[in-house]
Structures are given as structure tokens and as C-alpha cells.
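Only one protein chain is missing; all other protein chains are in place.
Labels A and B are assigned to the chains in the order they are written; within every chain, residues are numbered from 1.
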Amino acid sequence: MSEHRPTVKTYALTWGILLALTLLTSLIGLVDLGPFSLAVGVVIALIKASLIAIFFMHALYGSKLIRVVAAGGVAWFLILLGITLADYLTRNWYPFAQR
Amino acid sequence: MVSASSLALRQQFNNPAQQRETVTLGMWIFLATEVMLFGALFTAYSVYRIYYTPAFTHASGEMEYWMGAVNTAVLICSSFTMALGVHSAEAGKKRLTVLFLLLTMLIGCIFLGIKFWEHYRHYLDHKVPGINFQEAGALGPREQMFFFLYFAMTGLHAFHMLVGLGVLSVMVLRVVFGSISREYHTPIEIAGLYWHFVDVIWVVLFAIFYIPGAHLR
Partner (left out) sequence: MMSTIAVRPPVVTDYLNAEHGILSWLLTTDHKRIGLLYLFSITAFFFLGGVFALLMRLQLLVPGGLIVDPDTYNKLFTMHGITMVWFFLIPSIPNTLGNFFIPMMIGAKDLAFPKLNLLSWYVFMLGGFTTLYAIVRGGVDTGWTFYAPFSTAYSKTYVVAAAVGIFIAGFSSIMTGLNFIATIHRMRAPGLTWFRLPIFIWSMYATSLILVLATPVLAITLATLGIERIFHVGIFDPAMGGDPLLFQHLFWFYSHPAVYIMVLPAMGVVSEIIPTFSRKPLFGYKAVAFSSMAIAIVGFLVWGHHMFVAGMSLYSAMVFSFLSYLVALPSAIKVFNWTATMYKGSVKMTAPMLYAIGFIGVFTIGGMTGLFLAAMGIDVHVTDTYFVVAHFHYIMVGGAVMAFLGGIHYWWPKISGKMYPEYLAQLSALTVFLGFNLTFFPQFILGYLGMPRRYATYPPEFQVWNVLSTAGATILGVGYIVPLIYLLWSWKYGQDAPSNPWRTTGLEWKTPSPPPKHNFENTPVVTWNAYDFEAQKEELHLG
């Protein structure tokens, strides 16, 4: 309990930024960005997710171990995603010209 | 020395600080397993989105866009009240804690209501794979994949919301009947962690299911 924790003000500010980002991403969504619409949406979502994790879940306020666990979970998901996609993205490459 | 915290100390621990750290660590490890649980479905989404980009964009245009956007805001509000609930518990303000927990649950119910309404609309539109999916247009068969992933992932998310509501109900009872106090409020904290995590998942779900085709509306 002695450790540093966010104040009500910080929570309220986080809440405001999250709502603003939600509005922003909803409006950007209405614009046709072609292949980038998913990418922009996901980047904003990840910013929002990080804000929730840092300020609401105190991910950076707790011990180093907690940070390692949180980062580990995300890293392992990226292993699953990255290696699986590596197969799908290169499956149609052929080393020799197709006959 | 017989304070509320020593009464709540389980026999396997030596002191309250150790118990608090261990329980919090346990919750974070659990959240890491949740990342992998949803991660498998995110992977499936990525694979099929890469293979069937046009169909996924098109199907995404059939989402109830503003319902999804409003629901995102709703869930963020519930996260805010949850954070305030944890904050009140830390400060030992029991009434305020109960109030914020109940408020969080109420907003959570609103989210589930809107979500259920959306699912019901899709059902009426014959968009539920395996039950009544009707293909429309050349992209139809590939759109079914989108809708399956949509129902699987938002369904799994809604299940987590229901579990969260159950957990919060127990927390309200524990605060009211006194096993939670200023010295011992770890259960509220870890319930909060779970609630926020479920929020995080939704924020990403909104981005991958609603936004790619929103401009087609």
C-alpha cells in the first residue's frame, strides 16, 4: 500500500483520453483508407489497451515481475501469430519458375 | 495484532505483503493465459483476413457500427468506475466501494444488452454461421468465415463479461459483509484487473471487426 498509485485525477484523465480516442477511431473508420483502415484501427486500439493496462491495471506501478509477466503474455501471442503467419505469407512463393 | 489483515491471512503465507504480492502475481499469470486463449482466435482471424481481405472488409461493413462504437465507450466507462471502486477500497471507503462496484455491474449489463441486441439483429439477418447463415453475393462463402470469427470472439468475450459480473457480485457481498477492509482489499484489486483486461480485449475486437468496413456503410 505504500507504493505509488494513480490519483482520481489520473483515472479521470485516462478515462477522458480513452473516450476521445474511441470517438477519433470511430470517425476515422468512416473514411476509406483502403488497406490501412484495419492497421490504423488496430494501432489506436493498442494505444487504448496500453493506457488501460498502465493506468487502470497499474502495470507500470507494480513490481518488475508483473511487467515481465504482462510482456511475456503478449510476446508469446506474437510468437504464435508471427510464426503461423510466416507460413501463410510465404506459402505461395516458389523457388523455381512455375511450369 | 489481531487486525482484519491478519484474520484474512491464509496459513500458507508468512505475512500479508507476501500474500498480496502472490495473489496479484497469480492474477497476472492468469491474464497471460487469457491472452493466449484469445490469441489463438486472433491468429485465426489474421490468417483468414490475409486470405480473404475483400470479403472481410465487405462483411465488416455489415456490422452495427454505431452500436459497436457506443458499446466501446460504455465499456470504457465501466473500466473507469471499476478503477474508482478499487481506489475507494484502497482508501477504506466501504460505501463508495459498493456504489462503484454496483455502477460497474450496471454499465456492464448495458454493454451486454447492446451486444445481445446486435447478435439478435444478425440472427434476423440470417448471418449466424452453422445456424442460419445465408450467402449473399460472390463474397458470401468467405464472409461466413468473418461472421464465425465474429460470433466466436464476441461470444467468448461476452462469456468473460458474465464471469466478471459474477465475480463483482461476490465482491459486493464481501465488502458488505466485512471480509474486505482498508488493510485487506486485494480481492477487489484482482477483480478489477480481470474487468479491465476484458475491456482491453473488447477494444481490440472493435478495431478488427467494426472498423475495416465502416466506410462501406
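The rule is short, and it goes like this: a residue touches a chain if its C-beta (ideal position, glycine included) is under 8 Å from a C-beta of that chain, and two chains touch if they have at least 3 such contacts.
All figures in this text were calculated on a predicted structure; none of them were measured in a lab.
Q: Just one of B:63, B:145, B:158 or B:214 touches the chain that is missing; which is it?
A: Reading the full complex, the residue touching the unseen chain is B:145.
Q: Which one, B:43, B:57 or B:186, makes contact with the chain that was left out?
A: With B:43, B:57 or B:186 as choices, the missing chain is touched by B:43.
Q: In terms of residues, what is the contact footprint of the unshown chain on chain B?
A: Interface with the chain not displayed, on the chain B side: 10-14, 18, 21-22, 25-26, 29-30, 32-34, 36-37, 39-41, 43-44, 47-48, 51-52, 129-131, 141-142, 144-145, 148-149, 152.
Q: Could I get the residues of chain A that touch the absent chain, sorted low to high?
A: That gives, for chain A, the contact residues 65, 72-73, 76, 79-80, 83-84, 86-91, 93, 95.
We adopt the following convention: only the chains that are shown with their structure count from here on.
Q: What whole-number Å value describes the gap between the mean CA coordinates of chain A and chain B?
A: The mean C-alpha positions of chain A and chain B differ by 15 Å.
Q: Give the list of chain A residues in touch with chain B in this complex.
A: It comes out as residues 1, 5-6, 8, 11-12, 14-15, 18-19, 22-23, 25-26, 28-33, 35, 37-38, 40-42, 44-46, 48-49, 52-53, 55-57, 62-63, 65-66, 69-70, 72-74, 76-77, 80-81, 84-85, 88-89.
Q: Tell me, which parts of chain B touch chain A in their complex?
A: Going by the criterion above, the answer is residues 21, 24-25, 28-29, 31-36, 39-40, 42-43, 46-47, 49-51, 53, 57, 65-66, 69, 72-73, 76-77, 79-80, 82-84, 87, 90, 192-193, 196-197, 199-200, 203-204, 206-208, 210-215, 217.
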